[in-house]
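Input: one structure, supplied below.
What you see is the complex with one protein chain gone and the rest in place.
Entry: chain A
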């Protein structure tokens, strides 16, 4: 059975037709048909499942007090991160806010180093010094804790892309809560004036912490809030919608037309962070309904199964592999030692001779190297 599928796999492609996106100041939107190859489908499935399980494991570790501080989980929104990455290249740039574990993964981080960062160990992607909100990889600028601050940063990255002439762009993400920040409108203005290759993406998961979009925004048409910037509103639970919209947006930027804005309608199963049960401002019924009707992983799975692109066993096998990967990573993350104390004062300055840093009292002089 499997061999048969393998033979067919190169030929068989699933095609999906999707709903039209809502458009703002755009003549036409992304194509209504998308092609999905078996390889792509399996890869998206695996990545989304990895993200899902990684976040759930983080939930577990947090409740065991092995992860501390802030922990903002992404489960439910997987189609956004995976779909966006599928629409751009690794040589493009991306920046987001604090709900960033999934993006750290799509941008080249490993589950091991992400989890070890959450548990604050030396094997963490930021050597344990950043934590949940401050993870970085090549062309991924975090992980940013201050709501909205990442948006001007992203436009700055886009400015560098344009300046250096490398035909790269920057994907700049923010949430429905951040969408009301003044600095975002300042950024829209400059990005538009200077035609920066910037894809602004609003991940609208309906709640800014505990405040629903209706209570926070006079206009909840986030895709229109860029005013003079063309925008589109996309189903963020459907990975093909996200991918096609991202490709469309990327094409817009790369052709020199300037910035574009995408609103992804999505949903987070967890509360805002681990300290928020997530049910005081929304009903369990609502969460359950999204899970049963719009779960991004289930939707992809159903699509692949109904198009005979994969078998149930195959997908189960991926699940098992993913589970193992997460277990191994969690094992590493809980056993890797914490950073050494003599790393405390390092990484203050780059390319700097070693210097002294005052400790907690005048007699304690600590060493700092770049």
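The definition used in the following text is that contacts are C-beta pairs under 8 Å (C-beta built on N, C-alpha and C of every residue); 3 or more make two chains touch, one makes a residue touch a chain; residues count from 1.
Note that in this section contacts and distances are computed from a predicted model.
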Choices "Pyruvate dehydrogenase E1 component subunit beta", "Vacuolar protein sorting-associated protein 33B", "FAD-dependent oxidoreductase domain-containing protein 2" or "TMM27 protein" - which one is the UniProt name of the chain not shown: "Pyruvate dehydrogenase E1 component subunit beta"
Residue in contact with the excluded chain [from A:24, A:52 or A:127]: A:127
Option from A:151, A:234 or A:250 whose C-beta touches the chain left out: A:151
For chain A, residues in touch with the removed chain: 93, 95, 126-130, 134, 136-137, 141-142, 144-146, 149, 151-161, 163-164, 170, 182-183, 186-187, 189-190, 193-194, 346-352, 355, 357, 362, 370
